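Step one of this worksheet: look at the structure below.
As you look at this complex, bear in mind that one protein chain is not there, while each of the others sits in place.
And now, chain A:
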Amino acid sequence: MKTFKFPARHGYAVEISPFIPTRLACATSQYYGIAGCGTLLVLEQTETGITLVKSFDWNDGLFDVTWSESNEHILLTGGGDGSLQVWDTANPQPGPLQVLKEHTQEVYSVDWSQTREENLVVSGSWDRTAKVWDLSRGGQSLCTLQGHEGVIYSTLWSPHIPGCFASASGDGTLRVWDVKTGRCRLAIPAHKAEILSCDWCKYDQNVIVTGAVDCSLCVWDLRNVRQPLSRLRGHSYAIRRVKFSPFNQTMLASCSYDFTVRLWDYSRTEQPLLETLEHHSEFVCGLDFNLQIPNQVVDCSWDETVKIYTPLCLAAPPPSARVW
């Protein structure tokens, strides 16, 4: 396991570059995000450890980060001041290229579309709205999507359906949105608690997982939302982030305020929990799978560290993705 320590900053989100598999970015905040500034860390993993490539400071805490899908130098963060910041790792200047300021409260989620034909970013905010942006079209959002009755914690593009994203909210619902019409197409009362995270299955366009303050993960088939396909219990505090594996249809990873990271296979109905990793001493907020190094996972925590590792349950060659 490789560790990077960043004193006086608390990690909220970590993402591996889709272009450079050894490169990762971590959005951090001072004082756990309660007050002060934020720092975007751009890191590089080596054979033996993790080094700092560059760090960018921002005026407020940073809560999420997303890499561009069309330019290896560009990444975007969401901040406590309600703005999005566009950064260029190859630009020697210390500040962002661009600041997009429309949200009136914290931006807790930013996601760059992975669909080939799109170049869109979606942001989710505590002001209860999601906004869609096309960075090549200047500093104004394309549309604002309203409907949630609580803060938005997570907004994620579908990897398969163009113009479609999911949002997870403090109002306990998972919503699916269609950008072309600007409408919410589905609202699912997925949990009786705040939902902090969601992610799309990479091998079935109808499947989404939610992670909530009730300590559970629910896997949903959007064609039949009367009940979840699977409910995964094991964490002892809120789920902070959940991600589906890029290599296996039914495998996912979650991180929690219980300080652990867990790996699950929801097709194993008897015992879906594969492994629990307890290498942090504070809330674990960020998590990502490496798209180009199979089975490598990265996480970040309020204990001021980023860790890169291969969970034991993934160390064997990955099984071929299962078909439902």
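Please note the rule applied: contacts are C-beta pairs under 8 Å (C-beta built on N, C-alpha and C of every residue); 3 or more make two chains touch, one makes a residue touch a chain; residues count from 1.
In this text, contacts and distances are computed from a predicted model.
Undergrad: Tell me the UniProt name of the left-out chain, picking from "EIF-2B GDP-GTP exchange factor subunit epsilon", "Glutamyl-tRNA(Gln) amidotransferase subunit A, mitochondrial", "Peroxisomal membrane protein PEX14-like KPWE domain-containing protein" or "Phosphatidylinositol n-acetylglucosaminyltransferase".
TA: Going by its UniProt entry, the chain not pictured is "Peroxisomal membrane protein PEX14-like KPWE domain-containing protein".
Undergrad: For chain A, which residues reach the chain that was dropped from this view?
TA: 18-20, 30-37, 57-59, 69-74, 85-86, 88, 90-91, 93-99, 114, 116, 147, 153, 159-164, 170, 175-176, 178, 184-189, 194, 196, 202-206, 213, 222-226, 237-238, 246-247, 249, 257, 282-283, 291-292, 294, 320-321, 323-324
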